[in-house]
Structure formats: C-alpha cells, structure tokens
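Let me begin by handing over the structure; questions about it come next.
Excluded from the complex is one protein chain; the other protein chains are retained at their positions.
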Amino acid sequence: MRRKIATLALCLLVCCGCAKRQEDLNTITLWHWMTDRQNALEELARRYEAQTGVKVKIDLYAPSDIYSQRIVASAQSQVLPDIYGILDKKEIFASFIQSGFVADLTEEFQKNVGAWEKMLFPKALDVNRFPEGNIYGVKAGIYGVPLDVTNIQMLYNKNLLQKAGIKTPPKTFQEFIAAGLALKRVGIAGLVSGWGEMWMVDCFASNYAFNIMGEEKVMATYRGEVPYTDSDWIKVFDIFKELSKKGILIEGIVTKPNKYAEQDFALGRAAFAFNGSWCVNVYHDMNSDLQYGTMLPPPINENLPMRIWGGAGSSLVVNNASVRKDKAIAFLKWLTEKDQQAYLAIETKNLPANREALESIPPILGEFASAMDLTTHPTIWPSNENGLVIEKFDKGIQSIIIGEKTPEEVAREVQAIKERELQKARP
Amino acid sequence: MAINKYIAERIAKGFSIHLFLILFTLTCLFPLFWMVRSALMSNATVFTDKSLIPKVINFGNFAEAWVEGNFGIYFFNSLLYTTSVVIGIVLIASLAAYAFSRLHFPGRNFFFYMFVAAMMIPLPGSFVPLYRLMIVLGLINTRIGYILCMINVGLSMSILLLKTFFDKLPPDLEDAARIDGCGRLGIWWHVALPLARPAIAVIVIFNSLIVWNEYILAALLLNDKSLMPLQRGLMVFQGAHSVDYPLLMAGLTIAAIPIILIYLAMQKHIVKGLSSGAIVG
Partner (left out) sequence: MNIKSPCWFRFQDYLKNFSFALPAILIFSVFYIFPFIEIFRLSFYEWNGITPAMRFVDFQNFAELMQDEIWWQSIGHAAYITFIALTFQNVLAFALALACDREIRMKRFYRIVFFIPPVLSEIVVGIIWQWILYAGLQDGQSIGLLNYWLVKSGLPHLVNDWLSDPQTALTCIAIVHSWKGFGWGFIMLLAGLQTIDRQLYEAARVDGASSWKLFTQVIIPMMVPVILVVVILTILGSMQVFVLVLSMVGQGLGYHTEVPVTRILSAMTGTNRFGYACAMGVNFGVILVMVSIAFRWLSNRMKQA
C-alpha cells in the first residue's frame, strides 16, 4: 500500500513538472474579466489566427474582483500580459501609465489623418484619454482601446406599467413617485437595482447630483470648495429617503448584487430597473419575451439636464513593456474594425464601439445608443473624489435607505471624512 | 404497572432523541435536496413552483451544465491537485511531526510553535507578496506551484494533529525496530506511519475538503484554463449563468458530488482517527 502511494506521488510529480512552456513571440496574451464574452472573443481569436497567423490567447478571470487583484499583483511583479483591462478609477489608471505599464496609443490613433480615431465613438475614447493639463499629471494622449460602449439608464417593464394603469413612462421625478405608488397599489415593486454594489449607488446619486446642482458645483465639492452639508447635496440624499419611505424600492435592494437585480427585473418582479446596456444580453437569456423600454432617470430639476454614466463599456490597454507590443496593437485595431465589432455586438448584445457597426444591433440597443450624447463618467471629469469619501457617501446612502440615518446625518459624516482627507492632502 | 411505566418512559425518551436528531438531519439535507430538486426544473417554473418534487422532471440541465461549464478538464485538475496535495501533506507533515515528537535537535520547540502560531495568524493580504514570489521562483502558472502553496495551507494543522498523535504512541515498537537495525527513516516509514493510520485518515479528509473547495489562490496563481480546478470553473459558470437557476444548480450539484463521495468513502475513519488520540491531546 505504502509503496503504491510512493509511486503515485512520483508519477504526480512528473505529471506536474511537464507543465512548463517557452515564451512564444507569435502569441499575444489577453486577460479579461467578461464571462459573457469569452466564447465570442475566442472565436474572433481563431479567425484572427486564420487571417494573420498570429495566435491570440484569451484568458478569463472571474469574478472581477479577483481579476483586479491579479492585475495589481502582476503590475507589481512586472508580468502583465500583452493586452489587459484596468477596472479601476482614473487615478489608478494614471498610476499604471506613470509606472510605465501602459503603451501610449495616441500616435497609432492619429495615423492616416486619424483613421482609427474617427472609426470609434468619441465618448468611448474619452474614457481612455488624458487631456492636456489633467490633474493626474499624465502626458496628454489616448491610452486604451474601447471594445464596446455602454450607458446606464432606467428601464421600464411595459406590461407591468400597463397593469398599473400607467400610460406613458414618467418624465419627472414627481411622476415617477406617482407611478411607483400606483404600482404599489397593485402589488408590484417599483425600482430594482444592484445597490448591494456600492458603485451602482454612486452612479444613481451622481446622476441626480448633476441634475440638481450642475456639473460645476459637483466638481467644486470634490475640490473641497462646497461642503456636502450644502442644501443641494441634502436634496440628493433626500431622493433616497423619499424612494425608501414611499416604498418604491424593491425589498432588500441594499444587499442585492446586480446579477440578482437583473433577475428580478427580467422575471417581472419590479417595474423599473436602473441598469446598464449590458443588461440586454442578460434579459434576453433569462426571459426573451420581456417587453421593456429605456428612459432617462426622471429629472427632479427641470432647469438642468439629466446626465447618465456611460462611455467605453470595457477598454483594453497594451502593455508598454511587451515585446509583442506592435502585434498587440494590430490585433486591437482589427478587433475594433466593422466586421468584428458587428460580430461582437450580435453575439454579446453590447453596443459596438465602432459607429459603422451600429446598423447590426437589435432595436432596444438602438434606444440605448441614442442616449450616448448625454453620457458622462467619473473618468472624464476634471476632478475626482477621494476613495474614502466615496465609500462613506455610498454606505451612508445605504443607511438612509434602510432608514437608520437621516440625510442630514449622512451629509455631516461624509463632510467630516472629506475635511479629514483634505487636511491630510495639504502638505 | 411499574415495568410498563419504565418502558413507556424509555420509548418516550428514545422518541424525543430521534425527533431531535431527525430535525437536524432535515436541516442538513434540505439545502442539498433543494439544490438537486431545482436542477431538475426549468427556468420558467423554478421560482414559482415550490412543491418538493417538481411536476416536470428535466435531466437535461446536468448534461448542459457539464458541456457548457467544461467541467471535464476542471474535474481532472481538481482530482490531480487534491491527490497530490494530500499525499504531499501526509509525507511532509508526518516527517516533521515525527521529528518534533521523537527526534532531538536544537530549536525543535521553536519550529514547532512557529507552525502552531501560523494557524492563528491569517494573511488576508498575502496574495501580492506571494504572487511576486511565485514569479521569482518561476512557479507561476504551473501545477507544482499551486500544489506547493496548497500544501503550505494545510501543513500547520496536519503537523499539530500528527505530533499530538505521535506523542501518545508508546515507544516500544520503535525500540524493537531500532534493535532490528532500522534507521530513523526506516522507523518512520515502517513503524510510525502505519501506526498513525487513523490520524492520517483525518488529515486526508480535512485537507481534501480544503483543496477541493479552494478557488481564490487558484484564480490568482494559474493562467491557463487547462490548469484550473473545479471551483474556479464554478465561479466562471456562475458569472455566465447567474440568471439560469436550474442550470446553475446543476453545475453546483456536479461540483459537490465528488467531495461528498470522497467524504462518504472516508467518513468511518474520521471519528476513529480523532478519538484515537489526534485531538484528545
């Protein structure tokens, strides 16, 4: 028996030892986190190999927080793949660039009078662009390639609205509250969203902050010139209080990861959802009969426009230290060409980054596409908030929703952290 | 009359004990049962039909999950990792535990308590230094690298268990072997290891559970899909099919069955191993 075990141990050791491989100059490696796009990307990689002879290895790491940890660890160890994505704040993106992990693609984009640049949506490129004189001190230029574009809006379930006797989707926040109450009377939950993920809370709040006080005042807050206890910010917090108090939010919204929120909307458990354009694919998989439309989050202030988050859905960057840098850039260029973009749009039901590929998308995605002009995103703002303040802000909103804190209390707490961090940042 | 009363009391007592036990049996088995039951349904009814046995039984989900999730290759990897790590731990830990228990060298206690202390200090942030180290050693994205990491995870507990076991073992047999001319290594292999069988059974089971259910280190240290273990496949599968509950449940069932089988095969050794001295130290 023991001899058997010893033999087995030896065999296993040999088996494991065989796994080593040599570096191959003709193989590009791409790391990503998108479980839903793995098959489509692998198929495209096969086509690319058939066309050019260059092999592309597509490695998927899920879930996305493990992916982010891996990217950070690889960056520190200087073993990033040829192509990868950065799933983090602009500030961290800037750190990657400053540490020399990301290739400057400006020249490539501007070749042939900007042929590549013109092919893609400007909004999608903005996310990857560092303008002249940015606060991060990064050399101006474009550093990433958008694979698709996205924006985050409100969706409404047509059948459920009808059931509650609502003819047209609400245009203002007051109408939205009224619709929510009408739905409640017939036993349907109003709004569902993945507010168990902090960034989605942040996104919703940010939309209304822009609508209530305008971009300039939000930026002034981030710079520390306007306090969070300002009456306009209280109004932002009040929105959550009102939604929660009137019973318009689905039960358990603060602990709902977005995938459960998507399930709720697709199965008709709530009439409105706040979700991004990637949801088209998800809803289609779950319930292909779902009848829904898109709308902007209903504005509260008529004098200022409603802005929604959007831009590049997923962007990829090229490793500056890679010996296969040129090949990697060529592959990304090919990936953003019309045919490949159309294939990706059809297979994964995401909005293509290439404008010419727009013809081939389903109508509901067209609705999303038409709102692209209204999009904004933290990555293109001139100033950004400190991560600790954001955490306090989002967690505070969750506390308002579960009814344990008032908007004023949360505003004071957020402001306290803000002042502490400002103090720290001063030399 | 008195006898009848005595019997009635005994029956009542036995009944209440069984009631108590059966209640907990149900809570233990129910989630498992619910998982299998839901795997047999279709997406249309899975949230509305709450009957215990679904009206329409649909085995197709298992086949679909197996193919969609690519579980075949993950399965092989998980089996390979589990057996390698467990064998590695048994050999390395028993050598070390034997040394800590029977052999003398300076610093013996220091090293032993180092292992004990490690059980208490978690390293939630250790992945970055670990990753850097694996690259320096050239072990990143290799099977052997992952196996060594996992051996380290189970090492402390196994050494502790085995050392307590060896401490209680009477030294007579070893003395006899020494007189017969056995060396240190021979005594370890021919005497100590066979005697430690009950404790080894415990180590095998506990470590199999840890390795089979591990996914964070695997996702961090391995790149190639062909090297990934089953739990990582499950994470990807969950990401891609979080909306299709029956399919997801079928995937979960597939991932849980082998470890339950391993456990069923080994379970009769656990209590024996533990009670023969491994924890009663």
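Letters A and B mark the chains as written, and numbering starts fresh at 1 in each.
Basically, a residue touches a chain if its C-beta (ideal position, glycine included) is under 8 Å from a C-beta of that chain, and two chains touch if they have at least 3 such contacts.
Treat the numbers as computed from the prediction; the structure is a model and nothing was measured.
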{"item": "Displayed chains contacting the withheld chain", "value": "A, B"}
{"item": "Residue of A:E197, A:E215 or A:E367 in touch with the missing chain, whole complex considered", "value": "A:E197"}
{"item": "From A:N26, A:N159, A:S231 or A:T255, residue that would touch the chain that is not displayed", "value": "A:T255"}
{"item": "Absent chain, residues of chain A that touch it", "value": "65, 68-69, 72, 75-76, 88-89, 91-92, 95-96, 98-99, 101, 187, 189, 195-198, 250-257, 260, 264, 267-269, 387-388, 390-391, 395-396, 398-399, 402, 404-405"}
{"item": "For chain B, the residues touching the chain missing from this view", "value": "14, 17-18, 20-21, 24-25, 27-29, 31-32, 34-35, 47-48, 50, 92-93, 95-96, 98-100, 103-106, 108, 111, 114-115, 117-126, 128-130, 133, 137, 148-149, 151-152, 155-156, 159, 184, 188, 209, 212-213, 215, 231, 234-235, 238, 248, 252, 255-256, 259-260, 263-264, 267-268, 270-271, 273-275, 278-281"}
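Following the convention adopted for this analysis, only the chains that are shown with their structure count from here on.
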{"item": "Whole-Å separation of chain centres (CA-atom averages), chain A against chain B", "value": "37"}
{"item": "Touch list for chain B against partner chain A, complex", "value": "43, 47, 80, 83-84, 87-88, 91, 127-128, 131-132, 135, 140-144, 147, 189, 193-194, 216, 219-220, 223-225, 227, 235-236, 239-240, 242-244"}
{"item": "Chain B contact footprint on chain A (complex, rising order)", "value": "2, 5, 8-9, 12-13, 15-17, 19-20, 29, 35-36, 38, 59-63, 66, 69-70, 72-74, 76-77, 79, 259-260, 262-263, 266-267, 282, 285-286"}
